[in-house]
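See below for the structure under consideration.
A single protein chain has been omitted; all remaining protein chains appear in their positions.
This part shows subunit A:
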Amino acid sequence: MTFLQILWFVVIGILFAGFIFFEGFDFGIGMATRFFAVDDQERQQVLRSVAPHWDGNEVWLITAGGAMFASFPLWYASLFSGYYILLFLILIALIFRGVSFEFGVHAQTKFERSTWLWANFIGCLFAPFLLGMMLTSMIQGVPMDAQGNVWAGFGVVVNWLSVVGGLAVTYLCFIHGLNYLSLKTKNDLHARAMNMADKLYWLVYPVLVLFALLAIFQTDFFARHVISSSVILIVIVLLTVWGHISARFGHSGHAFLASGLSLILIMAFIFNGIFPRVMIATQSKNDLLIHNASASPLTLDIMTGVLLVLLPIVLIYFAWSYWIQRRTKVDLANGSETY
């Protein structure tokens, strides 16, 4: 393994983490349209809180996919062809969600508006669940031949760990979304969002405990990286507690940070655990390793140069786009929004 190979493994991890952090609260907001908002007016207002950002947030996924293709083409090929139907369903969920924002604005009748709200909700519910499933199915080891072809049957994709993993990601996204909403709302909506996040945490604990137990038995993460895996898991638990306390005492900022960080750490848990592999085969001789799955040194050199130049610029205007919207808040009492 060269330094650049490891660097790009980390970069892909960061890009996926960035995706789940930013798109995570979009998904949560989408879920909140049904589980939190009481009528379509509220649903529209809840959605309004992510309207300026969801598109930019989704680019994290596009970038992660492109970077994976560029730096680890064999990983990209094996993972996405192996999880064909699952990834297809994720794409469908993302498509429905994506068009719902714009189509919702153009909707003419109440029925149409209702339809696009439902499309958004369903997309936001299934996309994180299926993504969580894909990632947690992958880490258990998949039937892969020496050419890297993955023959993942139903049982490989759908099993206890993958379902619990999907649930964990979905729950955390939902809480993350509520925390974001509490940052973006005032008065009544704000208080309700905090309150709901607070209550939801009680549901998250059992799921996370179950996830941890299954991860111990179903993966080799603890056999291979016992210290780092344990540390990450403990930090996830601590973050959850911190998030819970913050939500209870109404510190939306802290709560948002906590839920976002726990999503990021789930990614860290996965990427730390699979290292130095990228795809774990049921027969370990077929494992796809960072060492042999990467693109050539020249491609990695060029990509590194591009990343060093572009990423700071992207991060600056990306952050700025949030900064200029920071005071836009949804407030039920005073019409749609205030500053």
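General remarks:
Note that in this section contacts are C-beta pairs under 8 Å (C-beta built on N, C-alpha and C of every residue); 3 or more make two chains touch, one makes a residue touch a chain; residues count from 1.
Please note the rule applied: contacts and distances are computed from a predicted model.
Between the names "Multicomponent Na+:H+ antiporter subunit B", "ABC transporter permease subunit", "Cytochrome d ubiquinol oxidase subunit I" or "Heterodisulfide reductase subunit B", the one given in UniProt for the chain missing from this structure view is "Cytochrome d ubiquinol oxidase subunit I".
The residue touching the chain not shown here, chosen from A:7, A:245 or A:311, is A:311. Between the chain not shown and the residues A:71, A:185 or A:286, the one that touches is A:71. Per the touch definition above, the residue from A:85, A:191 or A:234 contacting the chain not shown is A:85.
Contact residues of subunit A toward the unshown chain are 39-41, 44-45, 47-48, 51-53, 55-56, 58-59, 61-63, 65-74, 76-82, 84-85, 87-88, 91-92, 94-95, 98-99, 101-111, 113-114, 147-151, 295-296, 298-299, 302-303, 306-307, 310-311, 314, 317-318, 321, 324-325, 328, 335-337.
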